[in-house]
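Just dropping this structure here.
With one protein chain withheld, the remaining protein chains of the complex are depicted in position.
Up next, chain A:
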Amino acid sequence: MDWNSLVANSFHAAFGVNAIAYAIAAIGLNIHFGYTGLLNFGQAGFLAVGAYGTAISIVHFDVPYFLAALIGMSMAVLLALLLGLPTLRLRADYLAVATIAAAEIVRLVIGSTVYARWTGGSSGFSGAFSNAFYNANPLPNETLHFGPVSVTPNRAWFMIVGWSLVAVIALLVWLLVRSPWGRILKGIREDEDAVRSLGKNVFARKMQALIIGGVIGSIAGIALVTGERAVLPNVFGTQLTFFFWTLLLLGGVARVLGPVLGAVILWLVFAVTESILRSGASAGWVPEALVSQSQIGLIRVMLVGLGLMLLMIFRPQGIVGDRRELAFDVR
């Protein structure tokens, strides 16, 4: 087995673009579900409006990168208002239905030929929109080597900015959830009528939580397309949302670092299983008739699913969760 490539692949998977974007998106989802109890099954929609809001602003209106990112984030605020105003007064499951539908609508609209003049249709945008971000790279223009791991300057720049963002957002969330404001959110998660009876405006707090989690989701979307240097509508499918749920449950719900840990571990597992399966296949340990090279990508998803099932059975609170919280029936 090629240990060097295993280490290199693992490093890029665990700390690369996907891990960063997924961690940020899941932090947003954690505010929705972990702290407020909002069932958001459309986090991918928030990523999509963030990514497209930014890319469209840059490509069509020549807006500076940072300002474009703010526009992308305000699109997420609009989406949250649009989703929340009709559904947040209703039971939690209505929000679940509305969000999963809204995310699909967003994806289908941005991918449709009707608006292709603005969105690029199914082929989206190429990487040119992110040039401003990489042009700001202060790092020396040479590839860095750490043992078997090599990092291009652009990738290093993205990882520095990305993990700083993760740290800042996690810190903000930590500040928020241990405040009286965060206490109301947790109260709403447990029983919103009780919170209402104590004189708290539950609707306003739920809306704030939906917006904050959504904006964090849009930042993840911007990070994802900036890191990948491409904007494609099909990236923002329902499966993206479910990956966020997977890693949130994996890391631990309602813990500030749960989603970060979950994202790193999820991508690490992806990379390691893929490396092992691929080298196993090329060494002839895995018969071609059983698993072809092209199926290996799917096998690793199956393995992650199996891992999640085992986790739910033996450690349902996730990696950093608190088991005592599961000891009693919530409803």
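By definition in this document, a residue touches a chain if its C-beta (ideal position, glycine included) is under 8 Å from a C-beta of that chain, and two chains touch if they have at least 3 such contacts; residues count from 1.
As a convention for this text, contacts and distances are computed from a predicted model.
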{"item": "Chain not present in the shown complex, as UniProt names it (candidates \"NADH:ubiquinone oxidoreductase subunit E\", \"histidine kinase\", \"ABC transporter ATP-binding protein\" or \"Protein glxC\")", "value": "\"ABC transporter ATP-binding protein\""}
{"item": "Hidden partner chain, touching residue among A:130, A:208, A:226 or A:246", "value": "A:208"}
{"item": "Residue, one of A:123, A:197 or A:282, that touches the chain absent here", "value": "A:197"}
{"item": "Residue among A:66, A:118 or A:181 that touches the chain left out of view", "value": "A:181"}
{"item": "Absent chain, residues of chain A that touch it", "value": "172, 175-176, 179-184, 186-187, 189-191, 193-202, 208, 212, 324-325, 327-330"}
